[in-house]
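First the structure, then my questions, so here it is.
Complex shown without one protein chain; remaining protein chains in place.
A, B, C and D label the chains in the order they appear, each numbered from 1.
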Amino acid sequence: MSEVILKCDKLTMRFGGLTAVRDFSIEIKEHMIFGLIGPNGAGKTTAFNMITGNLTPTEGKIHFYGQDITGLKPYKIVSLGMARTFQNIRLFSNLSVLGNVLTGFHHKLKYNLIDAILRTPRFYKYENEMKEAGMALLESVRLADKADFKASELPYGERRKVEIARALATGPKLLLLDEPAAGMNPQETLDLMYFIREIKDKFNLTVFLIEHDMKFVMNLCETIAVLDHGVKIAEGKPEEIRTNPDVIKAYLGDINA
Amino acid sequence: MKIDRNNILTILAILVFFLFVWWGSNHLTAYAVRVWEDTLIFLMLSAGYNLINGVTGQFSLEPNGFVAIGAYVTAILILTPAQKESMFIIEPMVPWLANLHMSFLPALIIGGIVTAFVGFLLGFPVFRVRGDYLAIVTLGFGLTIRVVSNNTITITNGSLGLKGLPTYTNIWWCAVWAVIAMIVIMRIVDSAFGRAMKAVRDDEDAAIAMGINTLWIKQIAFVTAAFFEGVGGGLLASLITIISPTVFTFFLTFELLIIIVVGGLGSMTGTALATVVVVWGSELLRVVEQPMNIFGLHIPGIPGMRMVVFSILLIIMMIFAREGIMGQKEFSWDWIFNKIKGKRA
Amino acid sequence: MLKVKDLNVYYGVIHAVKGISFDVPNGKIVTLIGANGAGKSSTLKAIAGLVKPKGSILFSDKEIIRHPAHEISKLGVALVPEGRRVFINLTILENLRMGGFNKKISELEPLYEKMFELFPILKERAHQKAGTLSGGEQQMLAIARALMSEPDLLMLDEPSLGLAPLIVSEVFDILRELNKQGRTILLVEQNAAQALKLADYGYVLENGAITLEGEAKGLLENDEVRKRYLGED
Amino acid sequence: MKRLLSSLVAVAVALSFLASASFAKEIKVGVVWPITGLVAAFGQSAWKGAQLAHSMKPATKDGCKIKLILLDNKGMKLETANAVSKLITDNHVKAIIGAITSSNTMAGAPIAEKNHIPMITSSATNPLVTKGKKYISRACFIDPFQGKVAAKYIWNNLHAKKAAVMIERDQDYSVGLAHAFMNAYKKLGGKIVAVEFFQSTDQDYSAQISDLKSKNPDVIYMPSYYQELALFSRQARQYGLNQPIMAGDGAEAEALIKIGGKAVNGLTFTTHFDPHAAATPLTVTFVKAFEKKYKTSPDAMAALGADAYFILVNAINEAGGCKATPKKINYYVRHTKDFKGVTGVITINPKTGNAIKSAVIRKVKDGKFVYVTTVNP
Partner (left out) sequence: MDLTIILQQLVNGVSLGSLYGLVAIGYTMVYGVIRLINFAHGDIMMVGMYFAFTGIAMMFLPWWAAFLLSMLASALVGVIVDRVAYKPLRNASRISALITAIGVSFFLENSFLVIYGGVPKAFPIPSVFNGAINIHSVIFPNIAIITPIVAIVFLLILLFILHKTKYGMAMRALSFDIDTVRIMGINVDLVISLVFALGSFLAALGGIFWAMRYPAINPLIGIMPGLKAFAAAVLGGIGSVTGAALGGFIIGVTEILVVALFPALAGYKDAFAFLFLIFVLLFKPTGILGEDLERGRF
């Protein structure tokens, strides 16, 4: 039914003598929510950084919509339609909420430096267009009333939403979320779950996320992969993962303990 | 440009400023005019410097190098071939430069463009490092420019320097260029490019993740700064009429650094205020070196005390008031009107 | 053992902890639970002396508020910081030595033995750099390091953070064991279920204030807690 | 912050009023010298000389008090220009003494020239300083003269046919003087067998020394400052390079002997005066007073600083004391004739503003500077 949009083929990342990720292969199909779980230090974020171009894999290939993106600069990968958030929410703390979102439009900016300096009609036209689009985006994530707030003034949960909105502004087809529920209480986590589902439909997205919170992943993701010591030890539907003996041994333990 | 309240007010403010310049050039003492000339040139230099250091958050220490390049290029272009011939006593100047001669405005602009180009080339290696490393590498660049100007004798006349430059620079040249620099830089800051620069400052990795080509953004800031620092160098050269490798030392960079910190990193209007405070302040501090009588107590002048006091004031300021005058805030018409209406800024 | 009264922590204009009061009785495990940003970590840092709070903190009936952190440590309060913060550039043995910084040389040897007994994994790798340990092992080391000063009160900041569920239970087992040996523990956790199962008494923090407190068993049954912190409907 | 600054400014302004309040009948003379910065040593020395000269002659004949206002230029060009400007328009000085180095003087000169304020420099020896200027004069000789004196001395007295030159590449003083010397020496028929470069604060000269050894000159001319001269001499002797060394006025400092020790024995240099080979009666009284006040002999900078002052006071005298206008003062500065100053008999060329005066050759002998000869222009 749907096309494979991200394909990782035997990705390996070594830092000096340390192998952080070994032979990591996955395929993500359009419109799915894919989860990657594993303890701290298992190599989840490293895998993420390879896909987004922050790290170049020592070995292996990454294909995005069939195009080889291995080793491309991160900002180029963004313009191809891939956006990410960070584990510890990295907003531009001195920009307003709207300003944060507007940075997401930068890679498709339609005026140049001369327009900005001379304040040409083109500058005003596109600057206004961007602001309207930014407001519309904030509207759709119900943050429009906070548009003028400094990002650092918002509470934690809303900052996470702003970060996601900012990523959406880049116009992604694939959204990568690095531990979106970290630091949230169960209530907020639940809200976030609905939120992710909502934007996925609204913006026609494919979502790839890393998470710790088992309940969150199990409820949200259609497919889950488990990483342990840099190696993928399992992949499958939530119920398969829950009962997979390897996963239980290496990661979950007795989940009801 | 759109005709709205803010733009009209800005134009009015600029007119008032030029009115002040006109009044000053006729009524102020030559010394005061002189210090205002310094102030305006320094405003241009520090506005550019703040763009790269404050707005884009790339802590660099290169301006003395850029100013030197601009000064040399402008000086070479405005000196007559005859002057150059009499000056280059060690080795003659390379012929294609020796015969080049032009008027001040094109010389300044070429000075700015050459500096901008050097900045552009320099940007590629230096922006591969961040933070303190960037500071030290750019500091090395300023030093390297001095060493190079000492050694490329057929271009710079080595340690003898270039002397007897025509004095074109006056308060009008300084004022017009300072206004141009402020307008250009503030417009860049208040555009998508400025937002991207601030994004790079706040979190470079996140900016990359937003699809921003951060090297490019840093280059825009760096090259713009270099252009204005080059032009400022040209203005300085014609103001002091003599340049040599020792003119543009690290102390110049340090003074600019103080200005942008006093004004508030990232705030252009703060920079403008701070330039006035620092340039005039350091002139006023001359007092501490004069012998003086306070309530009958005679204090002999202690040579060198000015710099001691200056450095102590700086340390005290960094400890107690390090946000500077404006912080990261910017003076703006909206801010004033909101203030009047009592709205949230 | 520890009596906190009307504790306030400010970061600039942000009021992170708003006048909370709680007790940690001798030999008990007390837990503070709450969401990110509720002020749990700030409370621990205030007790340890890493931030400058207002209010009163009595430790063994001695006022320790505004004491420098190293003085508080010498009085017998040890903190296992959030994210473990083991010295990755030092060996495991050196990490332990840092924990027992104010001990005499002669006192150290038996303490090392004790730690190796408690955490056998550390003994095997005593001379390796701590950076080579896995997350769970680093957590063990961080606890061992804190124990090296033989503290009367052991405080832990989110010991389960980022660990595999398997390792989390291991860590909590160790805490239970330590408590059995008589150690007083103040535990800050987001993992409310685990923490309440372990603790004797619990406090729920929300936006810098205590909204609920009670016997841990009682809190586990509390509807509000179940809904908000255990994620059960 | 803002309050701190504004109160600071207020205090500064109040103090400056206190400082500049004046009641007596006086004429103001500005002094712009480097008191801090890289060349502070010279400025401080010259200031000592000028202060002493002032105490010896604090007023003109008609009782008009001379008031010296010293501004520090930090050895920087921009600061020099500002200071000159401030002296002229804020302090209303009638004449200016300054600045030590040629390049700094040249940065201040256009402003004095524009405002028709006479400026007399004590020690800027570069020919360009006064070139084309009507209000700039100097109390010292110029580089080509000094270079010529050295060349003549080497050619006539040392009978050296082959000379090597050591140039301090980053000092315009050294580069300028070296070229003046080479031109004069070649004209006399001498041969330059080697030109070696080095830099200020270089610690090691072994590469240059080995090259000089292979070129085997009769004499080494090294127009540099005393630190480098002393260090070079030591290493040259250590490595067995024993040719005589000739230097310029930068050599003259006690530190040359302290650092150089035995190695600088025999080092010969051209300079402005010798405190113990009295050129004029003023030399004797000045040196005596200087030694009494500062417990050390005056160096050339101090003597020249004093001379600049004396020449100026003399001109003010002629120009009518307190009634003197800058224009008149300048006229008499430029028409200084056979003035018996500290450093010798000085005549200023009315057209160029350059001093015509004799140079002195001194050398180091047994750890002391001794007089060799005087060379008249």
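To be clear about the criterion, a contact is a pair of C-beta atoms (placed from the backbone, for glycine too) under 8 Å apart; a residue touches a chain by one contact, two chains touch by 3 or more.
Computed from a predicted structure; not experimentally measured.
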Option touching the unshown chain, where B:Ser103, B:Ser311 or B:Asn338 are the choices: B:Ser311
Listed residues D:Lys28, D:His54, D:Lys86 or D:Arg169, member touching the removed chain: D:Arg169
Contacting the left-out chain in the complete assembly, out of B:Ala32, B:Ile113, B:Leu143 or B:Leu285: B:Leu143
Selected residue (touches chain absent from view) among D:Ser55, D:Gln238 or D:Thr325: D:Gln238
Those residues of chain B which, in the complete complex, touch the missing chain: 53, 59, 125-126, 128-133, 135-137, 139-141, 143-144, 147-148, 150-151, 205, 254, 257-258, 261, 265, 302-305, 307-308, 310-312, 314-315, 318-319, 322
Missing-chain contacts mapped onto chain D: 34-41, 43-45, 169-170, 197-199, 201, 203-204, 206-207, 210-211, 226-227, 230-231, 235, 238-240, 253-255, 258-259
For chain C, residues in touch with the removed chain: 48-50, 68-70, 73-74, 78-79, 81, 85, 87-90, 94, 97-99, 101-102, 145, 149
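Everything below uses one rule, namely that only the chains that are shown with their structure count from here on.
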By mean Cα position, the chain sitting nearest the middle: B
Leading chain pair when contacts are tallied as C-beta pairs: B-D
Most widely separated chain from chain A, with each centre as the mean of CA atoms: D
Rounded Å distance between chain A and chain C, as computed from the means of their C-alpha atoms: 32
Distance between chain centroids, defined by C-alpha means - chain A, chain D (Å): 71
Numbers and ranges of chain C residues touching at least 2 other chains: none
For chain B, residues that touch 2 or more chains besides their own: none
Pairs of chains in contact (touch as defined earlier), listed by label: A-B, A-C, B-D
Residues of chain B touching chain A in the complex: 1-2, 184, 187-188, 191-193, 195-196, 198-199, 201-203, 205-214, 220, 266, 328
Residues of chain A touching chain B in the complex: 52, 54, 73-75, 78-79, 83-84, 86, 90-95, 99, 102-107, 109, 111, 113, 116-119, 123-124, 127, 130, 166-167, 169-170
Residue ranges of chain D touching chain B (in the complex, touch as defined): 1-2, 4-5, 8-9, 12-13, 15-16, 18-19, 35-36, 38, 40, 44, 47, 69-72, 74, 76-78, 80-82, 85-86, 88-90, 103, 106-107, 110-111, 115, 128, 131-132, 169-172, 174-176, 179
